[in-house]
Every structure is written in structure tokens, then in C-alpha cells.
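Shown here: the complex without one of its protein chains, the others still in place.
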Amino acid sequence: MIRRLVLWLDDRLGAASFARKALRKAFPDHWAFMLGEVALYAYLALLVTGIFLTFFFTASGEDVVYQGSYAPLRGERMSAAYASVLGLSFDVRSGLVMRQIHHWAALVFVAAIVAHALRVFFTGAFRRPREINWLIGTSLVLLAMGAGFTGYSLPDDLLSGTGIRIAYSVLLSIPVVGTWAAFLFFGGEFPAPVTIGRLLALHIMLLQGLILAALGAHLAIIWHQKHTQFRAPGRTEDTVVGSPLWPNYAMKSAGLGLAVFAVLAALGGLVQINPVWLYGPYDPTTVSSPAQPDWYIGWLEGALRLMPNWELRGFGHTIPEPFFPGVLVPGLLITIYALWPFIEQRLTGDREVHHFLDRARAAPRRSGVGAAALTFVVLLTLAGSNDVMARFFGVPVEVVTQVLRGVVLIAPLVAGWVTYVVCRELKAAEGRPVPAWHVVRRGPGGGYVVEDEEE
Amino acid sequence: MSRRTVTVAAVMVVLGATVVAAARSRAQTPSPPPSTPASAASGDVRRGADLYALHCASCHGVTGQGTDDGVTLRGIGAAAVDFALSTGRMPLADPQQPMVRRASAWTRPDIDALVVFVTSLAPGGPPIPAVYPAGGDLTRGQQIFAANCAPCHGTAGQGAAVGEGADAPDLYEATPLQVAEAVRIGPNPMPRFDVGVIDQHDLNSLVRYVLLLRTPADPGGLSLGHLGPVAEGFIAWLVGFAGLVVIIRFIGTTT
Partner (left out) sequence: MRPVERPIAGMLALSICGSLALVLVYAAGGQPQLEGTLLAVSLGALGAAVIAWALRLLPQEEVTDVRETEPSPPAVRAAATSALERGEEQLTGRRTLGRLLLGALAALVLVVFFPIRSLGPRPGRSMFHTEWQPGTFLIDGEGHRIRDGQLAVGSVITVFPEGHGGSPVSQALLIRVDPAQLALPPGRGTWAPKGHVAFSKLCTHAGCPVGLYRAAAHQLLCPCHQSTFDVLRGAAPIFGPTTRALPQLPLRIDEDGYLRATGDFSAPVGPGFWELS
């Protein structure tokens, strides 16, 4: 039956010549190459569950009185958006599990993207001819984080609303254009009634359109350039070895997709996430503790918590403190990250085409820089939960903050240096034969005699 | 067993354990609270004087005037004494340590006796409040909680760090009367909320909502201590993503 379908398509599109090559295309099977696929399937789960959610969500900041089935909020005034999420959680069958799968999928989606990006970085897969895909990948990371942030802010609850307030203040802190940027983006002085509708338009339309376009380009380029692979006996730079797409790789990939959905479904049903009914509706005059964003925004939050109170004032103007940890430092990091293939080309002079991947040890300087950057971002993320850590360890939060201020500057340097040295040693050891053992005996006269190893 | 079988088995065990834990993670079980006072006035003042001399005078002064180790108790009010004693915050072995809930060292007659004695030293201070949770309004309680209590105690009453090494404790063990007393006296470092700020009906409503927080709905499954995105992030990486890494190592090769 499938054969008849393919022939039917060939009659109209000339599909057979494409199918002939495509179905036998080689897909390298290394497990680390599947990290991107995990992200892809998590995204698919987001699309499916997200479409369901859009049928129930009301993107309006207008005040309504809640009359649903969650008793502690019955009779309370809240935005229509928040009320619709309560309705989805308590009064729509399978609404809560869909919401929870969607949110868990978002957390796992960004985690998989980050892991995938780290794999690409440490194996040098971004080198020529794959710089374009690195840039597309950078945009995908940022779009995914933006989609996540706008998404979890849609319910207009006390926790996510606080995050929106902070985002507004960071926009405000931009020199010269900050107040304009904040007023135009949010639709007026915070809190503006039109903001929720804009977040929805961004979340379900603009950001998804950009993600789908970038994702399509990302996959098309990989298809065309063919995947990279690790060195192994019998492999060359000019060939790629792997499972055929049909049926082997397609089945493995479909199985992985089902496994991703299964893990997300299990989390969505068994582990509660974002219980907005406990947070209560957003009220700009109160706040909850502890107050953290979702994990992938944690590094920005940590930067805001650790930055000392330095501000620039003069000539009738201010560059407020949040600008430095909220805009300047992240902007620098993202720029270096995005341009890394070109920076590395400039620093190493290597502009050759590479289809073989490096092991991390093969590029000690790259691995050292990567380790330092990763340590920095991870520490910032941890710093975003300094009050939770303070309570957990029984240490004053002020001490945690002060210690992290120092650690976040020193530890990346140490981690980078250690990684560099270890990689360099491992790389050098590969060329050397293992030194032989020698037996040392104490001679009768008291001295030591080295004996050659017995064969 | 092959490595792959072991991996599959491990994944099954973890998922199975999660199902079991989710099904059992519901109400926090509060420890049995000490009995509520029948009436403060029923305490024996002479017994109170003896107990005070034995256990309190060394830090709080012979006439309750306070020393370097303890605040003045003159005019502190019945509610403060009852709260400190019934929650085990007093006696405090080391004055440098913060006051935290402990198993109460006192019997109810002892507490009543001390209340009568300390309030006899000087007038003033909040009396033992009346509290009637059933007469409160749950929604009103949620509003008052969100506006006044959640910033320090957390939206689910799970407690949080409030700086300088102090923690706002969780609200799962206090009796309704102890909650009301804390609201009225503001035990260090908490501020106090007098009748002018939270009136009697609001207090009833607030306590009713606090009691509800002990059996939160949690229809979504494991509550992760109501810690929010921090806990959710850990689970996403250590359970969700890690589980998927196990699976892709199973599917893929290592060359």
C-alpha cells in the first residue's frame, strides 16, 4: 500500500528519485547525536499540548470574579487569564495533565537544547562548513527561552507576574531608550492591561513561527551537509557511516519520540508543576517567597542577585544597576557564544572543512573556555536560588550571596584552567607509549638497584 | 543480565517509585499540638512565681525587667507568654540562638501559671486572642494570607529564609491558637498585626486558610515541598532529562 502511495506521489511530483536516495541515507547512530532529537520531540509535545491549551486560555487582563470549583479562590477578583487557567486545571477533564505535560515539556525542551549545544561545542561540530547552523542554533536557544518565559507568564499568577515586573524593570534600565522600550513593549507603564494579550501573541504566534522556520532550516542544513561523526577505523572525512533512514533509523527515532512523550506524560501526571492556585492571582502590591523563574532564566536572576550595588549617575541621567547583570553581561555572553565559530577560527587559524568530530581532549583551549563559561552560567543559575540554598543549608542568605560573588568569578577560571591542563595531558599521553614499570631492589650494600622488568 | 536489560529495569524501578511516592504525597501530618488553654486566669500565680524563679529569672530578670540575655517581660502580654511556652520556644538554653519551635517542655497547668505570674508583673500587651476558624471565610483568608503572610512564609506556608540567618517557619505544626497568637504578638523577627490591621473576622478567616494549607489540594501529583521552579528545575534535569539520556544511551552506539 505504501508502495502505491510512493508511486502515486512520483506520478505527480517525481518523488521516486528523492525517495531512492533519501530512504537509504546514512544516519550516524552515536547516542550523543540524539540529544537534538530529544529536543525536537519535546517541542512536538509542546505543540500538541499547546494547541489544546489555546482552546481554553483567555488572554485578557480584564477583572472577573471566579466562580469555579477551587473553593479558596471562589468569589475573588482576578484577571480573566488567571481564571481561565484555574478553569483548565480544575474544571476541564484532562486539562490539568495537559497543562503539566506542556510545562514539563518546556523545561525538558530547553534542557535538551542546552545539552545538545554543549555536545556540539565540545566536539567542534560548529566548524566549517557548519557555522550557519551554529548561528541558527543560537537563535533557537534564545527563541526557546523566550517562548518559555512568555509561556509561563500567561497564567498571570503571583509568581510569574513578579517575573514580568522584573523584565519590565530590566528593559527600563537600558540607557537612552529604556523607558521607550518598556512602554512600547508592555503597552504602557507597568502593569498595563494589554500586556497579557501581547504575551500570548508572542508565545503562540511570533515565537513559534520563528522557531519553526529556524528549526526547518536547521534540519534542512543537517540533511544537506550530512551529520558529523567521530573518528573510527575505516571512516574518512569524505564519507559518513550509519543506519539507513528506512526502516532502521526511522524506527529508532520514532521509538525515541514515543519515549520522550512517555517520560513527559509520566512527569505531567505524577509530579505537580506550577500550582498557580496556591500562588494566587497576580497582585502588583504583594509578592511571594521564594521567588524564582523557571530554571533556564535562573542565570539572569542569579546575576541580578549577585551584582553589587553599582550604578552610574551623572549629567542628569542614570544607568541603573539592573542594566549590568540584566542586559550587558548576558549580551556579551550571548554575542561571544553566537560568534564562537569565527572567534575560534581567528584564534587558531584553522579554516579547514571538518566533518570529523573532536574529542574534548583534542582541543584543550576550546574545552577550557567552554568549561569556564559553563561553570560561570551554572553558578549564576545556582545563585538564583540563593534564598532556597540558605534555608536548606542553614546559612544566612547574605553569606551565601557574598560567597557566591567571589566564587562566580574565581571558579570559572579554575575550572577552565583545570580542564585545559587535563585535556592537554590526555591528548599528549595518546602519542606516548605507556612507560614501563621498573623493579627497584635494595642491594646488600645499602644502595638501590634498578632491575629491568622481567619479560 | 545484559547492560541494556539493567538499564531498562532501572528506568522501570525509578518510574514505579515515583508513582508510589506521588500517590502517597498528600497531607502533611502535623505533630499533635499541646492542648489549648482553658482560661489564662485559672493559672496558679504562686506556682508561676516558683517556676519563673527557677527557669526564667536568670535571663529575664527577677522582676521581669530584662537583662543582656533576655528581653523585658513587663507588659509583654498573656499571648506572648503562652505562645513562647506552648511552642517550646522558651526556655532558650543559649540566648544567642534564634527562637524556634521545639517540643514544649511545659504542661498546660505550668503554662497557665506562668502566664498569670508574668502578666501580674506589669499590665499591657496583647491578651490571648479568641480564634474560631470555622467562622472565617476561606477566600478572605487567602487574600489576607497572600497580602501579609506569603512574602515570608511562602504561598503554601512552607516557610522561607528572611535574611540575617532567620527563617519564617512552616505553618504546618502550629495550633489555631498559636497562629492567632503569633499574628497578634509578632514573635521575633515577625511583625505584629493588631486588631486594627487584621480584625477578628479576618483572623478567623486567616487561620481557616492556614489550616487548609496543611491538606493542600495538590491535584497535580508530588508537591516537591511547594518549593516552586527550583525543585521543578532539578526534577526536569535529574529525572526527566537524565531518564531520557539513559534511553538514548540504550538506543544509540558509543562509536
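Letters A and B name the chains as they come in the text, with residue numbers starting at 1 for each one.
In the analysis below, contacts are C-beta pairs under 8 Å (C-beta built on N, C-alpha and C of every residue); 3 or more make two chains touch, one makes a residue touch a chain.
Given the structure is predicted, the values throughout are model-derived calculations rather than measurements.
Chemist: One chain is left out of this view; which of A:A15, A:L206, A:I222 or A:M307 touches it in the full complex?
Modeler: A:M307
Chemist: With the full complex in mind, choose from A:L46, A:V97 or A:A125 the residue touching the hidden chain.
Modeler: Residue touching the chain left out of view: A:V97.
Chemist: Which one touches the absent chain: A:A262, A:V329 or A:V422?
Modeler: Missing-chain contact among the listed residues: A:A262.
Chemist: Considering the entire assembly, which residues of subunit A contact the chain that has been omitted?
Modeler: 24-26, 93-94, 96-97, 100-101, 129, 162, 165-166, 168-170, 172-180, 182-192, 225-226, 237-244, 247-248, 251-252, 254-259, 261-263, 265-270, 283-291, 301, 304-311, 313, 316-322, 325, 353, 355, 386-387, 397-398, 401
Chemist: When the complex is taken as a whole, what residues of subunit B touch the one chain not shown?
Modeler: Per the touch rule, subunit B residues meeting the hidden chain are 8, 15, 19, 22-23, 147, 150-152, 160, 162-164, 166, 186, 188-194, 196-197, 219-221, 250-251.
Please note the rule applied: only the chains that are shown with their structure count from here on.
Chemist: Rounded to the nearest whole Å, what is the centre-to-centre distance of subunit A and subunit B, using the mean of the C-alpha atoms as each centre?
Modeler: Distance between chain centres, rounded to whole Å: 37 Å.
Chemist: Mind pulling up the subunit A residues that touch subunit B in the complex?
Modeler: So the residues of subunit A touching subunit B come out as 29-35, 37-38, 70-76, 89-90, 96, 100, 104, 107-108, 111-112, 115, 158-159, 230, 232, 252, 255-256, 259-260, 263-264, 266-267, 269-275, 277-280, 283, 285-290, 292-295, 298, 385, 387-388, 390-391, 395-398.
Chemist: Can you tell me which positions in subunit B touch subunit A when the two form their complex?
Modeler: It comes out as residues 15, 18-19, 22, 138-139, 141-143, 146-147, 150-156, 159-165, 167-168, 209, 212, 216-224, 226-230, 232-233, 235-237, 239-241, 243-245, 247-249, 251-255.
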